[in-house]
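One chain of protein is taken out of this complex; the other chains stay put.
By written order: A, B and C. Residues from 1 in each chain.
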Amino acid sequence: MSDLKSQATSPDLVNINPEPDSARQRFWRSVEEREGTAAFLEAVAPEFPQGEVPKTALNRRDLLKLMGASAGLAGITACTKLPAQKIVPYVRQPEEFVPGIPLFFATAMPFNGVGRGLLVESHLGRPTKAEGNPGHPGSLGATDVFGQASVLTLYSPDRAQIPTHLGKVATWEEFIEDLGDHLVDERSSGGKGLRILTGTITSPTLADQIQGLLTDFPQAHWHQYEPCGRDAAREGARLAFGQYVTAVYRLDKADVVVSLDSDFMFGEPGSIRYARDFADCRRLTYPGATSNRLYAAESTPTITGSLADHRLQVRSSAVEALARALAAAVGVAGSGSAEPPAGVSADWLAGVVNDLKAHRGTGLVVTGDHQPPAVHALVHAINQALGNAGQTVVYTAPVEANAIDEMKSLKDLVAAMDAGQVRTLILMGVNPVYSAPADVPFLAAMQKVDFRVHLGLFVDETAAQCHWQVPEAHYLEAWGDVRAYDGTASVIQPLIAPIYNGKSALEMVAVLRGQTYASGHDLVRDYWQRQASGGHLNAGANFEDFWETSLNNGTIEGTTFPVKQVSASVGAIPAAPRPLASDAVELVLRPSTSLWDGSFAHNAWLLELPQPFTKLTWDNALLVSPGTAARLGFKREDMVKVQVDGREITAPVFILPGQTPNSITLHLGYGRTVAGGAGTGVGVNAYLIRTSATPWILTGVQFSKTGTTHHLVTTQNNHLIEQNGQLHEEESDAAFDRRVVRVGTLDDYRRNPAFAQDPPEVNTEAPSLYPNYYDYTKQQYSWGMSIDLNTCIGCNACIIACYAENNIAVVGKDEVDNGRDMQWIRVDTYFRGDLENPEAYNEVLLCQQCENAPCEYVCPVGATVHSPEGLNLMVYNRCVGTRYCSNNCPYKVRRFNFKLYSDFQTPSLFPLRNPDVTVRSRGVMEKCSYCLQRIMEAKIVAERESRSVRDGEVQTACQQTCPTRAIIFGNMNDPSSAVKKLKQQPRDYGLLRDLNTRPHTTYLARLKNPNPEIKG
Amino acid sequence: MAKSPLYGLMAEFETPEQVIEAARRTRDEGYRRMDAYTPFAVEGLPEVVGIHKGWLPTIVLIGGLCGTLTGLLLQWFPNSVGYPLDIGGKPNFSWPAFIPIMFELTILFAALSSLFGMIILNDLPMPYHPVFNAPRFDLASRDRFFLCIESRDPKFNLEGTKDFLIGLNPVDVTEVES
Amino acid sequence: MPQVFHRSMNTISRVSIVGLVMLIGGFFYFCWAVNMSPYYTRAKLQLIQPVPFSHKHHTMDDGIDCRYCHTSVENSSFAGLPPTETCMTCHSQIWTNSVMLEPVRASYATGQSLEWARVNALPDFVYFNHSIHVHKGIGCTTCHGQLGEMPITWKQNTLYMRWCINCHKHPEQFVRKREDVFKPVYNPPKDQIAMGRRLIKEYKIRSLITCDTCHR
Partner (left out) sequence: MAENDDNLTSTAVVETEEVLAPGHTYRSVSDRISDMVLTWPVGYKWAAGLALAVAMLIVLHLALAVVFTIGVGVWGINIPVGWGFAITNFVWWIGIGHAGTLISAFLLLMRQKWRTSINRFAEAMTIFAVACAGLFPLAHMGRPWLFYWLLPYPDTMGVWPQFRSPLVWDVFAVSTYLTVSLVFWYTGLIPDLATLRDRAKKRATKIIYGIVSLGWRGSAEHWKRYEMCSLLLAGLSTPLVVSVHTVVSFDFTIAILPGWHSTIFPPYFVAGAIYSGFAMVLTLAIPLRRYYHLEDFVTMKHLDFMGKVMLATGLVVAYSYVMEAFMAFYSGSPYDRYMMMNRMTGPYAKVFWTLIFCNLVGPQALWFSKIRRHPWVLFAVSLVVQTGMWLERLVIIITSLHRDFLPSNWGMFYPTRWDYMTFIGTLGLFFTLFYLFIRFLPMIAIHELRDLVHKTEHEKAAAH
């Protein structure tokens, strides 16, 4: 398996579509042959949507059954005779298929319109796992939670499975017919009444198709609206440069990074790459290595801020003032007052400014997409003034195929619909009924359109209001293309035939253009062939080869945008707004760290994913700082009414240390009303108070307690407790007492490299009746892992990767509340210092694979034992479920199937499962295995080739997906292995070594690189 | 109960002292094949009737030792031969961990051998026994003490023995059919 | 009279005690027997197949190599089951109108797969890999029996874990030369143990009995 991975990274790839399209075409058909489309259609009615566990409420009938069952229980169930099975071969086996060996296909995932390069694992034609594409500039082999979770979306039982007309089941043909009728009169009027609404589109082919459509229908209009789009960034660029450009950061060149309320490592088009580049500049894994320095001024704790060497709490609404002050200080003309906003100490500002000035050309100032255009413009100006432009940040043509002010575009559409000018509305992959700002009455206006068509993966709020709902093809099902953050285009190639015969946006537009039976593949291929023949690409003589290479590499060569020379000025920016009263409370809306803008609301993995810092699952909440909560009299779980000019919602309060005082954050993407079994009714819909004028930062908000409460569930119960007048967080205090997290400054480290080491008495051998019996260093392999706290940003990607790789079950809110979440890997968060403005530390925790594993010797049946290679094995089929191992595990990384959590009911989810990992059933303990299945596969391949496993040949799922490469796994008995080198670092320490557990997972202590100029 | 061969003569007494006395006299008289039946263990009686040390303790000791050995082998075999595994880095033969089970099995085997030893040595179960033919023998489990001289005793003769027993002034003397 | 029982009761009581003990013993023996029986293990059981395929005929009479049909046995966990195509490579030429082969032709024509009754099945939590066994000199017949003598294929062994472990503990008793691996009929040489020991060194065979070898 893993040698295929390594091949997949090399262009001369045998297993990625070596033969002509016809072969691949056949390969899908064989998929259908094998899976049988019928089998998938059986999944139409999901019995238990993922995330819902079978009910435990009992009626009389059940009870009688149960009593009977229990009476006859003893022994009977013990007989486990294998059922008679059928085995079904192909009729014609595709050449590249070797049953039992997965294939990897390079493709790309559009996220917020922008492409994320992926390498997707396919078992017998079933995509089961998405990995980053090492050859893709936006990925470098890593992914984020959304990329990892997208496979579950593909198989989600909630997906729209058949076209519906007015809610009644219909056929694609009927749709075409009906559409045709409407298009006839549109054609006569030049498409005057025809409007198309999409999200942000970077796909060259799709844009080209739409342009084509617009020429067919000159009067028609194409609108774009992305709920969590980058309007501000675009507008900011226009203000600064007079034109739309996209800023691309070069964090690998930046020594000083100043983030003005930016979470650039999450959610932005280049986030994954940025995280990697940023981390590379602070690895400190060799002597004399230097670290970059990050100043983060932010209103709510973000994963970016968690790595900051100086974190400044500032309200989002005050960031503009800060930016102006900074601009003034670095000598940007016309930036307004140089006065930093209240709460920003002068020496902080001075320190930052001096640092930036000291690093001309190697510094970088960034700001977040939720900051107003003015701030973006200022930042551009600052970077230019500091000579960073062209060095650490470059500007390219906008990656959007048609960069516009999307909010305005949406409002135009609504106005037109309201005026009754729209007769035919085609919505593709958008859900504006849910996600339009509250002051844009989309639904009301849309009602006036005679013919409304919605193309979507799910029957959502919008689909429910449309005449036609047409199933959309998932990106793993259809051909397409998409541009990455730097313009690099990738071909989206499908790994499976559309399970529900869904159509891609590309095909939909084709239909609108009358090309009813045009295949997505041909459209994309034709477009790029035209580009090639048009000389826009150096495709060489043979386009076929170029096409194959592009498919194999996952990127189309020569499509990366060239750097643009632009010069910034702040002349055009509006005057500074009146600063918000110091005691007034602002409300900041942010995209959810799990559900983004709500489009992932069906995804049970993401719903159950503990959100960074809050560890909140299955809910969003008003994040309030302890002080502000006290002042407003809010307690955790209080339901609070939030009122903004006439509109109101009620949301629960969550008290979050590190949240900026008088700034409350609420995540978008929750409170869906039509989101299938898992997502419907989870959390609060913040779009209901969002306004088009200030979509992100709301001032003049009224908060009032309703008296009711709403139970919030977290996976790590951080208890805030009052102790002698000061607020403490008991668990964090204990954590630092026990040196669970070890932190030092770069200077400490230089002075005393071993500052993180345990005292000698911990490592010395205690006398024992059992002198060390097994010596793992003598073996060929001794598997170990090193986790670098200095680069881990706690982005959660590893957790979702683990879900996908290890068939981990979702248990639902109630069970998580019972402390029964099944995640094998978790991100622990501890706070240090004053809880009003603490330092937050993330620590990834998974099975530590102790050599003297406490879990093993207490198991009565030997269901957990040790392998000679130092792995702590868990044998599910031997486990009888005494839970003793978990009790005795000091790290509590074991997870128990208290009930039947794995979903054996929903057929559509079966093909998602990783066939190399047992699906655990009721009453069985489970835990991280270092992705044993990958190790074994690699070892078998190595044995066959009579060699030993190479370093890096086996990657654990968490390691492979980690954007910052904070997790390194390998053979500790190989002196040249990366993990061995890391473990030799003086920063290396193990958790609870004093218990003599001898963990094989160790950590590299966190190092801060503070600016001496700044006190405190 | 006509004319079935005689098992012996049964004399009934009211107190343990009497039966001990009677047994001693009977013994001095030269009778050997006799037995006393009492509602509870009367001290000294067995010795008088002519029963001395038994084998039970030895049996129990052997049983116990077997238990220990079983416990040892039971744990040594799987861990060293049957299916050796690395359990938490502990040696295959981690003897201290094996002590509890060895101990328990010792007790178990010893206890069982003591019960079954007693039952077998006492030649139980024996739901039918001639002595039950004695009409008032049900009192033997209540408040009466019986002494029975068996007919197979060489010195036994119906008349003489009966007279001898009456001479011990029991409450009653009866012939016991076998 | 206190006598409750007839004298026969003494014998009866003792016999019944012995009987009870034997009854309990018998019960456990019964459980064991059932577990070992073909009813439970399906070993040596001949299953109804859509086509009465004979390994004996194809391997011995026709001399077709195992790998001609089981193509992936050397590089995948799964040995591979021949697609109808493979059958038709020959049977489009010979026996083209044999009734026995009708299902094969039908499958080829309709594109509907043949549905074979599975002969050798392992539980889902067992991860067996053909390629490595073949590579380490474990022959097909070691587990699947003398296929060259099977007119209709049956499961030769119980495939119980105890059975697997036996070989994993004592590979020298079973390992054979790589060139012999695919022999449809194979009888170990007289000096099996000696040869086995030699091959273990030569093929770097390790006796793997830790759980991760098969369970993941």
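The rule is short, and it goes like this: a contact is a pair of C-beta atoms (placed from the backbone, for glycine too) under 8 Å apart; a residue touches a chain by one contact, two chains touch by 3 or more.
Since the model is a prediction, treat every value here as computed from it, not as a measurement.
Engineer: Sort by label and list the shown chains the missing chain touches.
Structural biologist: It touches the following shown chains in the full complex: A, B, C.
Engineer: Looking at the full complex, which residue from B:4, B:141 or B:169 touches the chain that isn't shown here?
Structural biologist: Touches the omitted chain: B:141.
Engineer: Which is it among B:65, B:115 or B:158 that touches the chain not included here?
Structural biologist: The single option touching the absent chain is B:115.
Engineer: For the full complex, which residue in B:11, B:36, B:149 or B:165 touches the chain that was left out?
Structural biologist: The missing chain is touched by B:36.
Engineer: Could you list which residues of chain A touch the chain missing from the display?
Structural biologist: 56, 58, 63, 65-67, 69-71, 73-78, 716-717, 730-732, 734-735, 737-738, 740, 815, 818-820, 826, 828-830, 843, 845, 854, 857-862, 878-884, 886-888, 890-892, 894-900, 922-925, 991-992, 995
Engineer: Which chain B residues touch the hidden chain?
Structural biologist: Residues 16, 23, 35-42, 45-46, 49, 51, 54, 56-57, 60, 74-75, 78-79, 82-83, 87-88, 90, 94, 97-98, 100-101, 103-105, 107-108, 110-112, 114-115, 117-119, 121-122, 124-129, 131-132, 137-143 of chain B touch the chain that is not shown.
Engineer: Footprint of the hidden chain on chain C, which residues?
Structural biologist: Interface residues of chain C facing the absent chain: 2, 4-5, 10, 13, 35, 158, 160-162, 165-166.
Rule of thumb we're sticking to: only the chains that are shown with their structure count from here on.
Engineer: Comparing the two chain pairs, does A-C have more C-beta contacts than B-C, or is it the other way round?
Structural biologist: When the contacts at B-C and A-C are counted, A-C has more.
Engineer: Return the distance between the CA-based centres of chain B and chain C, expressed in whole Å.
Structural biologist: About 57 Å, centre to centre.
Engineer: Mind pulling the residue numbers of chain C that touch at least two other chains?
Structural biologist: Residues 210-211 of chain C touch two or more partner chains.
Engineer: Which positions in chain A touch two or more other chains at once?
Structural biologist: Those would be 865-868.
Engineer: Quick one: in the complex, what on chain A touches chain B?
Structural biologist: 769-770, 772-774, 851-857, 862, 865-868, 998
Engineer: Of all residues in chain C, which touch chain B in the complex?
Structural biologist: Interface residues on chain C, with respect to chain B: 1-10, 13-14, 17, 165, 209-211.
Engineer: For chain A, which residues count as touching chain C in their complex?
Structural biologist: Contact set of chain A toward chain C: 33, 80-82, 84-93, 98-101, 865-868, 871, 873, 875-878, 916-919, 929, 932-933, 936, 940, 943-944, 946.
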